[in-house]
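Handing you a structure now.
Missing here: one protein chain of the complex. Every other protein chain is in place.
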Amino acid sequence: MIKKEFLDYIQHKERIFESIKKPRMGWVCTYTPVEIIIAAGFYPYRIIPVEDPSLANSYLDSNFCPYVRSCLGEALEKRPEYADNLIIVNSCDAMRRLYDAWRHYVQGAFIYLLDLPRDDSAKAIKYYQANLQLLIDRLEEKFKIKISEDLLSQAILVCNKTRKLLTELSDLYVKEKISLSAVEFLQIVKGSMIFPQEEYNILLEKFLKDLKKEENILPETSQIKNKSKILITGTVMDDLSMAKVVEDYGGRVVFVDMCTGNRYFSDQSKISEIKQTNSDPLRVLAEYYLRKIPCPRMMNLEKRWEYLLKIIKDYQVKGVIFYNLKFCDTSMFELPLIREKLQKNKIPSLCLEGEFASNNLGRVKTRIQAFLEVLEFAR
Amino acid sequence: MIVAGLDIGSLTIKAVIFEENKIKGFTIVPTGADANKLTKDCLELTLKRTGNDFKDLQAIVATGYGRISVPFTDKSITEITCHAIGANWLNPDTRTVIDIGGQDSKVISVDQDGRVVDFVMNDKCAAGTGRFLEVMANALGVKTEELGNESLKSKKKITISSMCTVFAESEVISLIAEGCAKEDIIRGLHEAISNRICSMACRLRLENTIALTGGVAKNIGMVHALKKRLKAKVYVPEEPQIVGALGAAIAASRILYSE
Partner (left out) sequence: MLDNYNDNFKSALIKKIAKNSNTYQLGNIGSKIYFRKSSKSFKLWLDFLFYQLKEACKKRKLVVWTNIYTPSELLYALGLIPIYPELISGVLASVGLASYFIETAESKFYTTDLCSFYRVATGLVLKGWFPEPDLIISSSQLCDGSTKFFHSISKYYNCEHYLIDTPYYNDLNSQKYLAAQLKEIAHKIDEISGQQLNNERINHTFNLSNQAREYIIKLSKFRENIPSPLSGWDAMAYILYMFFSSLGTERGLEFYRTLYQEVRERVDKGIGVIKEEKHRILWLHQIRPYYQNEIIQNLKENKAVISFEEVSYVYWSALDPQRPWASLAQKMTSNFGIGPIERRVKTVYDLVKRYNIDGVIHFSQRGCRQSCGGAYIIKDFLQKKGVPMLILDGDGADSRNYSKAQTRTRIEAFLEMLS
């Protein structure tokens, strides 16, 4: 499959929704075990709003995370499309309030808040596992279905495959073996969040196979070795124009440490194949989700820093760009500490405030360009 | 019975002389450093116009930001209550008042007797106020009074995303640099403000008729943008800027009645 066609196909939410007639279940946080949604016979899609967050002004103040506000704004605006099913995770104050506002102002058939612990201790895993069971109970009760262990195991396999394929793509991308821009790479990741997983796996596999054909592999010489390698770290980035600006000005984004980037699929602790370990699939899920690369919301700064440092070394990162959505308390508190650690390691960094849509791109452009000039100069 | 209402706003001072349920005269002057003196001058100017004397006034009520500091008044009432009273007197069908002044915008729900049922106000910054429009007009090299008519010429939709005065100004400047037409930018600004006002207004139960008051309601472009967005019955008084002062004057006459 050709790149253009593929990218075009996976990008249009409305078209996908139209062509795939399966009951949908929305999610908003990458700690949602989509495996359970699949096992329940739904197709999971991440809510990626395009509407202006100010539509939610009447219910959530403007000093709330713009992603959350956008989700609510869009739901209020296009009610029927969203008023079906939704799982929210108790990831932060904003999400909790989204859950309240959604129930009061949007409503819908099924809306559930899944509680999420803040570390990966044995107790937390046990607790999370029990919470997953509660979710399953609710789904079974509400939709009169049975979510068997078998169904769960199968769903895990499907999602494992997606994660594996995306990791493969990311490797090819980082090594610059293929011609793929950061924006395109991120679009493919994004696509995997709004497409039904099984169908997506087939598409992506075909696309990868095509990419890996000899004629598509770039010759060594064409690899632009002298670009500044950039790591973007943050929370959520649905508007990709910032990544585009980085590349337009001659940077190369090698890793996107975000819920909408590498964090979504790169698993440090590999999720085990259920059949081999012979353990309870819920247990496996609880372990996987709590042990994956933590987002700022988890209380494990050390782990986050170690893994960031490893990426920086492995990928020869020259500069780090922070892109935290505004008003996200946990990432706002983390930023100064990580910044300081970067400074100690002589890694320059740039802090950008994440709006939901690319407001003020002009100002962002100037800052990114200046930052790249600094990196250039340092070499 | 002659009474006066004074609205000492952040940008303008308004005085209304009210006699036997009629507006006898009014004056609008800009607010300055010495608000007390200016208010007094404003009132005296109005009295001169109506052929009255300060001694004729049986009650004076002050409203607006400077309401507390004016010494010669009988009572001070907030502009929220006053705009509600004034709008109700002008048009008893009014159930919602949107007052866009110099530094504040307010949406007020009123009942059939002109009593305030609920209200919301903008947060601290100047976004969505007259001051914001003045800064933009300045950046565009257009007089504030001309904004309305200019925007009506617009043929192309431009979306202005920034609402912070400083950022919006730089956005406007870069739009000019990109060669966008003035009228389109102005319309974009009006629409941005009206979106902001409406999302604030949604916090109240919006009911017909909606009266637009405050100086910004004199801007025809703003009125258009609001009408389009509100999709409701909109009423704009002949002189929207004095509605607060008018409400204060009516309140003054009620003090007399109740005494």
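Note that the chains take the letters A and B in the order they are written out, and that residue 1 is the start of every chain.
Heads up, the rule we're going with is that a residue touches a chain if its C-beta (ideal position, glycine included) is under 8 Å from a C-beta of that chain, and two chains touch if they have at least 3 such contacts.
Note that this is a predicted model, so its numbers are computed, not measured.
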item: Contact residue for the chain not shown (choose from A:11, A:90 or A:266); value: A:90
item: Residue among A:59, A:173 or A:371 touching the omitted chain; value: A:59
item: Chain not shown: contacting residue from A:52, A:287, A:334 or A:355; value: A:334
item: Contacts of chain A with the absent chain, listed as residue ranges; value: 58-61, 63-65, 90, 92-94, 96-97, 99-101, 103-104, 113, 115, 117-119, 123-124, 126-127, 130-131, 134, 296-297, 299, 301-302, 326-327, 329-330, 332-337, 339, 351
item: Footprint left on chain B by the chain that the document does not show; value: 65, 68, 77-81, 104, 115-121, 123-124, 203
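The rule is simple: only the chains that are shown with their structure count from here on.
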item: Approximate Å spacing (C-alpha centroids) for the pair chain A, chain B; value: 46
item: Contact set on chain B toward chain A in their complex; value: 123, 161-162, 167, 170-171, 174, 195-196, 199-200, 202-203
item: Residue ranges of chain A touching chain B (in the complex, touch as defined); value: 52, 54-55, 57-58, 62, 357, 359-360, 362-363
